[in-house]
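Presented below is the structure to which this report refers.
What you see is part of a larger complex, with each chain still in position.
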Amino acid sequence: MTILHTVNKSPFEDSSLESCLRCSKAGSTILLIEDGIYGATEGTIISDKVKAAMADRTVCALQPDVEARGMKDKIIEGIKLVDYAGFVDLATENDTVESWL
Amino acid sequence: MSDTTKKFLYLNRKAPYGTIYALESLEVVLIGAAFEQDVALAFVDDGVYQITKGQDTAGIGVKNFSPTYSALGDYDVNKIYVEKESLEARGLTVDDLLDLKYEDEDDDWAEKDSIRVVTAQELADIMDEQDVILSF
Amino acid sequence: MKFGILINEGPYQHQASDTAYNFVKAALDKGHEIFRIFFYHDGVNNGTRFTVPPQDDRNIQVRWSELAEKHGLDLVICIAAAQRRGIMDEDEAKRQGIDGNNIAPGFRISGLGQLIEAGIQADRLVVFGD
């Protein structure tokens, strides 16, 4: 069984990304959406933590949310950008979707 | 529906009273109990505060719903996971939590603890087995 | 594949309803089925027909109603949450002695069992909230 984890909060304001990283398994996929996409940006106080998680987890970010916030050129290398269709695909490819609200 | 039994996990991560999520999540659990699914609750992050002892809401004028958690055992809701790391970060131990019990029908109705303290990675394994995760 | 959708926040204040809408549209475009969309907590506020957003902004309620009509979606508002927040249909208003109703076309008010049923019947339940 695999889980798609979604995180929709900024990691600078809210603990949900941290909790998701703590309570998720190697091999799982994390999709950053809404204000959660700030967690996918380079050079921040948490980007090293995100990069470390990428060693055994797949981290994606929702492209429309990235573009809305003007962060397109700041995304950490290796984070995959997906659109809403890609979000749907991730939800079908995994067995369960867990929202870290 | 009788042929389908799914594993439902209710993931509770928010403190009570500051927002309504804890109360309305509990209302879902109570309704959901009638559907005879395989139900578990997880309390993570500030969610652990939902089941602390000694809540007294008279001063804020809001109903204290914490006694309802003690009734969950009667609804066959008896798998209550509390994340160890969340408790520790908040200076809490299991003694600070409500004493939630159930009677085990497979063990001559012996009274047992519903609460199981698990590490984050144990909880990750438990989440991995679920069919439906409802987060509030 | 069959999706169940849970929306926990009201329109405009949080992006949850927007993201859910875009997700549902993309799922329908891919040929998936939406078993039900359940509105809970402040999410029930998506179902009032009294909203008049600025002309240069999206109309979240109308968008849901139109998508529901086009695809036969089942938009369910939780009755307990709706009573706390003032979303009423004609029957509920009569029962509660309220002098009016504000439910939008395509939405219906029902119980929390409808959410559990969505969890049981759908292949995936996806939660959008705050």
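We call the chains A, B and C, going by the order they appear; numbering starts again at 1 in every chain.
Definition applied: a contact is a pair of C-beta atoms (placed from the backbone, for glycine too) under 8 Å apart; a residue touches a chain by one contact, two chains touch by 3 or more.
Every value quoted in this text rests on a predicted model; they were computed, and no experiment measured them.
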Stoichiometric formula of the complex, labels as displayed: A x2, B x2, C x2
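The rule we apply is simple: only the chains that are shown with their structure count from here on.
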Chain centre separation (chain A, chain C; CA means) in Å: 26
Separation of mean Cα positions, chain B and chain A [Å, integer]: 27
Touching two or more other chains - residue numbers and ranges from chain C: 8, 125, 127, 129
Contacts with 2+ other chains: residues of chain A: 96-97, 99, 101
List of chain A residues in touch with chain B within their complex: 1-3, 15-16, 19, 22-25, 95-101
Interfacial residue positions of chain A with respect to chain C in the complex: 8, 33-35, 62, 64, 83-85, 87-89, 91-92, 96-97, 99, 101
Chain C to chain B touching residues, read off their complex: 6, 8, 40-41, 80-81, 84, 111-113, 115-117, 119-121, 125, 127, 129
